[in-house]
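Structure below; questions to follow.
A single protein chain has been removed from this complex, and every other one stays in its place.
Chains: A, B and C, in written order; residue numbering restarts at 1 for each.
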Amino acid sequence: MKNTFGQSVAVTLFGESHGSEIGAVLDGLAPGIRIDEDFIRHRLSLRRPFGKISTARVEPDEFRIVSGVFEGKTTGTPLCILIPNTNTRSSDYSKEIPRPGHADYTAECKYHGCQDPRGGGHFSGRLTAALVAAGAIADSVLRECGIRIGTHISRLAGILDRPFDCLDADIAALSDLVFPVLSQSASEAMKREIELAAKDGDSVGGVLETAVTGLPTGVGEPWFDTVEGILAHALFSIPAVKGVEFGAGFDFASMRGSEANDAFRMANGEVVTVTNHNGGINGGITNGMPILFRCAVKPTPSIFLQQDSVNLETRQNTALSIKGRHDPAVIHRARVVVDSVTALVLCDLLAGRFGTDFPTTAFRQIGKD
Amino acid sequence: MKNTFGQSVAVTLFGESHGSEIGAVLDGLAPGIRIDEDFIRHRLSLRRPFGKISTARVEPDEFRIVSGVFEGKTTGTPLCILIPNTNTRSSDYSKEIPRPGHADYTAECKYHGCQDPRGGGHFSGRLTAALVAAGAIADSVLRECGIRIGTHISRLAGILDRPFDCLDADIAALSDLVFPVLSQSASEAMKREIELAAKDGDSVGGVLETAVTGLPTGVGEPWFDTVEGILAHALFSIPAVKGVEFGAGFDFASMRGSEANDAFRMANGEVVTVTNHNGGINGGITNGMPILFRCAVKPTPSIFLQQDSVNLETRQNTALSIKGRHDPAVIHRARVVVDSVTALVLCDLLAGRFGTDFPTTAFRQIGKD
Amino acid sequence: MKNTFGQSVAVTLFGESHGSEIGAVLDGLAPGIRIDEDFIRHRLSLRRPFGKISTARVEPDEFRIVSGVFEGKTTGTPLCILIPNTNTRSSDYSKEIPRPGHADYTAECKYHGCQDPRGGGHFSGRLTAALVAAGAIADSVLRECGIRIGTHISRLAGILDRPFDCLDADIAALSDLVFPVLSQSASEAMKREIELAAKDGDSVGGVLETAVTGLPTGVGEPWFDTVEGILAHALFSIPAVKGVEFGAGFDFASMRGSEANDAFRMANGEVVTVTNHNGGINGGITNGMPILFRCAVKPTPSIFLQQDSVNLETRQNTALSIKGRHDPAVIHRARVVVDSVTALVLCDLLAGRFGTDFPTTAFRQIGKD
Partner (left out) sequence: MKNTFGQSVAVTLFGESHGSEIGAVLDGLAPGIRIDEDFIRHRLSLRRPFGKISTARVEPDEFRIVSGVFEGKTTGTPLCILIPNTNTRSSDYSKEIPRPGHADYTAECKYHGCQDPRGGGHFSGRLTAALVAAGAIADSVLRECGIRIGTHISRLAGILDRPFDCLDADIAALSDLVFPVLSQSASEAMKREIELAAKDGDSVGGVLETAVTGLPTGVGEPWFDTVEGILAHALFSIPAVKGVEFGAGFDFASMRGSEANDAFRMANGEVVTVTNHNGGINGGITNGMPILFRCAVKPTPSIFLQQDSVNLETRQNTALSIKGRHDPAVIHRARVVVDSVTALVLCDLLAGRFGTDFPTTAFRQIGKD
């Protein structure tokens, strides 16, 4: 249903990069969830540009919760968050010459020239701030249930981070890192790579890897509403995400079944798998092991190098030099967006499975017994 | 909504591997679409096991259209297709010892032991026959609009097929190949690899690559209901699919923006892109270039080698040797399932965009002008 | 989504009056619900024509459950029920001259002449047999939770049944009545009225009144997905239903607030209302009192009197005399359809509220504590 996602817990996104505000409506959350505004601010800060490797446009991201919260807790009715846009320079944009790799041309095709072109309008990565604010609330709900989400840059321009090791410690460590890389040396190398690209007026892409721990078994559906399918559906909304794989993902292509299958074993009275090539999901349904997935993030399309494009008015070829303020990499900023979208999707799945009072009684009694 | 997918054109899937019938209800198709039963049979034949590289269970896949067709054409009301199961050996299955890599354990968690375990029950790849039958009808609709879909095995156990070249010719060639590989030598090498795995009682995975030509521009939504998101949502339903990437996908991780961006040019009065790293989609919306995506297919989990598992009754570790009839590879059979799911999703997107009479007047006038 | 209704528990309807089978897919039911085929047969028998007051077309309504049941209990995966059509006389129908009061003309408009016209095709009341079979299963689920549904003819051609009195006894009494009227004398008078109309080649309408007891409080949403809205949405699917009112309904128009408001009182430690003019629903949400609603049922449009119509081919006025086998009243047969639709909707609402394992643990612990 267009700009709304979720069935039991749903998020609706609105706004444009250079409008007065962007925002989100979060509906279906259980009543009584404590809202921690500092945590929301912290999550938003992880999305903000920083240092030399980011755009010069910095937004304070002051948010305002307009509805759905009373005396510091969710009411159970729709929660609307508004985030004002303050630092905008609208003269930087026109509709005539679409920027390669951006949605300018497809927006023109779909909206017949009525779209707001300023800063990418409704397509702008700016809208992910609203997803992050909503996701921070969803994340609070999950943490009450012992569910943790963490994402790192596993690959950037040929440089690999170390793999996840002790998940709980790694997730905890990541939550405070502005540049979310587990290995200190990989982190330095990646930042250098971004600076190099910036110096060339160019940009870089990479891969984000996410782990989720603490999910109960039996969540998801066998066909269509598989956990993989629903997560991927939402994750592909994140601008620049062009691939999603679960567990071994594309590496399965080189495996044999005897390697790929995750053997079952008993451990402390629980069924576990020895390996986790399936990323915690079999037949679309959680098996109690950590969920593991990776998102391919393409290089920011805004670069300072001259590019070939067309003039949609004159229908002639032309050259385009993009001015303005842009990121040589968005992957470190996209991290908290991936976490947020994941939190929103999981709240939806859990509320569908355990009822609208999740995360209270129902979840504790059914999900954990 | 669980086992139903699609908003404007929706498919509902039902049945179990060893029940009397499996089937699908296809709702929202325009009235007046001619039903070509031979084409449906042809598509089903591409999904059937063949030769040494497939399971010994062969189903005739006689289907029966129970509703929604009158005088050889769709009525516009729900079309129900039934496919009887005939060749079943239910003694091969039990619930005590879950098969690694299968959904046995997660089915037990979700359905509390009430699931039908015979042949994997509702989780069985057998249900994809109903998707293929429904997808064949969707495909007929798309072909009337000049839209073509084709899929090949681009990679299997380290062997690469040649890339797509002339898309229309390649798609046409693929439509008659039971083992869908463009390069003859790659085809032979892949088959040998499957036979080797079979000899070892093992199985192999691979990558399927799909191209769609002829789609109009302006289809898809900027957030959540992106073309990528909706396609991926549906594709992850296909058993064994564990990754989906569009255009350059995970290869974007090693690119710079200057390489990744697809420059625009005028060609015969149309806007085209010089490269197609974005797989025909920008900002979630079609740009008129071919849609390109790849699915990672894991090795069939049913192997004949002994595996570690647990006994869910006694809660003890145990060993499992799977008997029965199994595929050393499903990737060549999964090809037509990918095509079918793609066709169903595109019909849904186009009917949402151009109205329920798509593919008649609306599409021709708006989509193509 | 067209011919599918429900979010957590969804029913998809397919088939035509003179096709091989009609049927329904019921998805989202909890696993482990015992299927009582005799009860389904009993419910179907209440929908069948009887005696002088009904059509001469009698279908045996043999049904077949194709999927979703294993060892006599629901599996939790989609349950498909098929009911064959056997007693059809297709020569009775043509597309040229639409029957007044029927959907013939609107079907022509919507489906551009591709609809199946035999017996009303997909619009036929015949399809309600599939709703009744699915509803019987939903009803079994509700009865396990102590929820009871009963419907009587409260008005027919000026004759009034006595109002509901002791609800549990009345509902129990109705469940075995083929002609569902609480007062014996009203029942006789109504049947005479139907016979009179039949003698005139005419038909009669009426009002069905439904009560639901045992629902927990707190079900429904404040806006859009109110209990009234969702029930009405589904009830208006029943052919011939043209009005739905809750509690005092249209009688509220003559009341003052001081009469209309239902005062609260404590009774045995529970909050109850002294009157129930709001039909158990305030602000769209159940208050624990019985749900009460009424459906207006229009007279069967198939009558034997000559009527004015048009010839859609020649675009000329013409006269129409309907042959065939028809009901002088459908209201007594519509009763079990109303019950069934109500049961399906309530299962959906309760599964949304209490999770997909409703009616097991979750409901007992949360709904009833």
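The rule is simple: contacts are C-beta pairs under 8 Å (C-beta built on N, C-alpha and C of every residue); 3 or more make two chains touch, one makes a residue touch a chain.
Keep in mind that this is a model prediction, so the values were computed, not measured.
For the chain that is not shown, the touched chains among those present are A, B, C, taking the whole complex.
Of C:Pro49, C:Gly214, C:Gly288 or C:Gly324, it is C:Gly288 that touches the chain left out of the display. Although one chain is not shown, part of chain C still touches it, namely residues 1-5, 7, 13, 98, 100-103, 105-107, 109-110, 122-123, 127, 155-158, 197, 200, 202-207, 217-226, 228-230, 232-237, 239, 241-266, 269, 271, 273-274, 277-279, 281-288, 294, 296-303, 305, 307-310, 312, 315-317. Considering the complete assembly, chain B touches the hidden chain via residues 7-8, 77, 222, 352-358, 361-362, 365-366.
Interface residues of chain A facing the missing partner chain: 1-4, 6-7, 10, 12-16, 19-23, 25, 27-28, 31-32, 64, 66-68, 70, 73-80, 82, 110-116, 121-122, 357.
In the analysis below, only the chains that are shown with their structure count from here on.
Averaging C-alpha coordinates per chain and comparing to chain C, the farthest chain turns out to be A. Overlaying chain B on chain C by C-alpha atoms takes a rotation of 180 degrees, rounded in steps of 5. Centres computed as Cα averages put chain A at a distance of 45 Å from chain C.
Shared interface positions of chain C, defined as residues touching 2 or more other chains, are 7, 77, 357.
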